[in-house]
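Only a single protein chain was left out; the remaining protein chains are all shown in position.
Every chain is named by a letter (A and B) in the order it is written, and numbering of its residues begins at 1.
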Amino acid sequence: MSAITRDEVAHLARLSRLALTDEELDHFAGQLDQIIAAVARVAEVATDDIPPSSHALPLTNVFRPDEVRPGLTPQQALDQAPAVEDDRFRVPRILGEEA
Amino acid sequence: MSTPTETLMPFDEAMERYEPVLGLETHVELGTASKMFCGCPTTFGAPPNTQVCPVCLGLPGSLPVANAKAIESTIRIGLALNCSIAEWCRFARKNYFYPDMPKNFQISQYDEPLCYDGYIDVEVDGETVRIGIERVHLEEDTGKSTHVGGATGRIHGADYSTVDYNRAGIPLVEIVTKPITGTGRLAPQVARAYVAELRDLMRALGVSDVRMEQGSLRCDVNVSLMPRGGTEWGTRTETKNLNSLRSVERAVRHEIERQAGILDAGGRIIQETRHFHEDTGTTTSGRSKEEAQDYRYFPEPDLVPIAPDREWVEKLRAELPEPPSVRRRRLQAEWGVSDHDMAAMRNADAIDLVEATVKAGAPPADARKWWMGELARRANESGKALAELPITPEQVARVCELVASGQLNDKLARQVLEGVLAGEGTPDEVVERRGLRIVSDEGELAAIVDQVIAENAEVAEKVRNGKIAAAGALVGGVMKATKGKADAARARQLILEKLGVSG
Partner (left out) sequence: MSELIRKTAAELGRMVASGEVSAVEVTQAHLDRIAEVEPKIDAFLHVAAEAALEQARAVDERRAKGERLGPLAGVPVAHKDIFTTVDMPTTAASKILEGWRPPYDATVTRRLREAGLVIVGKTNLDEFAMGSSTENSAYKPTRNPWDLTRVPGGSSGGSAAAVAAYAVPLATGTDTGGSIRQPAAVTGIVGTKPTYGGSSRYGLIAFASSLDTPGPFARNVLDAALLHEAFSGHDPLDSTSINAPVPPVVEAARQADVSGMRVGVIKEFVEGEGYQRGVLRRFTEAVELLESLGAKTIEISCPSFAYALPAYYLIAPSECSSNLARFDAMRYGLRVGDDGTRSAEEVMALTRAAGFGPEVKRRIMLGTYALSSGYYDAYYGSAQKVRTLIARDFEAAFQQVDVLVSPTTPTTAFKLGERVDDPMAMYLADLCTIPSNLAGNAAISVPCGLAEEDNLPVGLQIIAPVLGDDRCYRVGAAVEKALEDRWGGPLLKEAPSL
């Protein structure tokens, strides 16, 4: 049985904002299936009594003081933008709802 | 869009048949000097993209560092809401693509909020309702999109959008209630009272300017209905981004009426986000939540866990200000005002100002009179909040003092306030420059009285003949002659003396 179906891969591509061709989907579906089957082994040893580690080292409480620091000028901020209008980043129309 | 032909069920009828269940998620922008994860300023209304840096623009390679003050403020909010403070918790990434979010993930908190399991009491119609607090967590705000083209300037039908990231990364505290049940017909008012209480609390803590109209306090309301006598909650809707107390109340009321109408017609409530429209007082459908939103939360690897020191937490607890409800009761007793007047002051955001004016020496009644009268009128005219008027409580107290000592009357006092608001200086400077001091020189006043009597012989005669009420016209003459700067009571006394009658 395969670990992941082609439909699931298509869903992942949508979630990841990747407009993949059918050929790419076929190709990746096979590879991802193989990889997922291999990495699923981690579950063999991941028992309930083991705490997960999200970080390499156990640091805590790293903060900065609430101080204003110089940032970028609007020119610097917008310099590399694909499109600009009125000192704002111009982007294609946004679907979905108002945030 | 949901059915366009929705029939609302009148509120009273809806309340006879259904029990509403509410849940509120409130976002409060903290009033820190710098952003949540970088040193950019947070000033409202700055020109676009002038308060940005590699971090809040999400440039490749940039990394967040948490603002200590924001952490402290969140813990103080949690303590004020009677919450437990986490011993150890992490930030998490909430992943979704949206152009106003520079990294396409929001740094937030997921299953490890900084504060959890608290409550707050609110009063509605003399009843105290305890609202459970599920969690208080810290996250970052997004940028702001402007939709260009199309008919309405709204997102639907726009040709394109432009984005300003000044707001991106401003610290945002999210306060989530537990489900609020059993409030029945009071539900809309409870929702409003809760948000008002939160607003007062934030202000008392000094953690935010809580300006709803500027979006520094925004509210999402979840509403569902359960048939009376039932045990299972209905499907809920979430009405987003309510930005006034009135909208909170109206949105809840409308959702109750709308959902009751649908249920009554045998329909089914769709779990979705909805938008409230100020103009019509109605809500319309946003995105359906059934389309899987999979945020793929995971612990933020670029930030280390927070483990608030217990001694520090206790110190913050000990330093909490008096709760707003307790303070309101105390001030009401001290000032001797009615429930109605107190509520009016609260609605006008005048309590702090009156208190400060009283502290500066004014009698409470006078302080209240000026702030709720002349100054409220002026604020209203200029579309400003009371606190935004260019006058200090100390200056108002000085005006009260000048009136009390007889150096100003109310009419002159209004002119003094006008002068201060116009930037002409302190009350004393305005009195000086405009020459507004009351005519208190007895000789000068007596001469004016004589002149007015002489000019109005007929009226004077009536008074001499016992028609004392006619003296008012002579007093008016004196006030006119002095341009309002006479002490009217003293003028009347002098007139009656000179005409040989006793008042």
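Note that a residue touches a chain if its C-beta (ideal position, glycine included) is under 8 Å from a C-beta of that chain, and two chains touch if they have at least 3 such contacts.
No experiment lies behind these values; they were computed from the predicted model shown.
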item	value
Chains on display which the left-out chain touches in the complete complex	A, B
Candidate in contact with the missing chain, chosen from B:7, B:43, B:84 or B:104	B:104
Hidden partner interface residues of subunit B, rising order	54, 57-66, 93, 95, 97, 99, 102-105, 159-161, 163, 294, 296-298, 301-304
For subunit A, the residues touching the chain missing from this view	4, 8-9, 12-20, 24, 28, 31-32, 34-36, 38-47, 50-57, 59, 62, 64, 72, 76-77, 79-83, 89, 91-96
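Quick note on the criterion: only the chains that are shown with their structure count from here on.
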item	value
Inter-centroid spacing, subunit B versus subunit A (mean Cα positions, whole Å)	38
Residues of subunit A touching subunit B in the complex	15, 17, 54-55, 59-74, 77-78, 85-94, 96-99
Contacting residues of subunit B [partner subunit A, same complex]	32-34, 38-41, 47-54, 56-57, 65-71, 88, 90, 97-100, 142, 145-148, 154-155, 158-165, 241, 273, 275, 286-287, 294, 296, 298-299, 301, 303-309
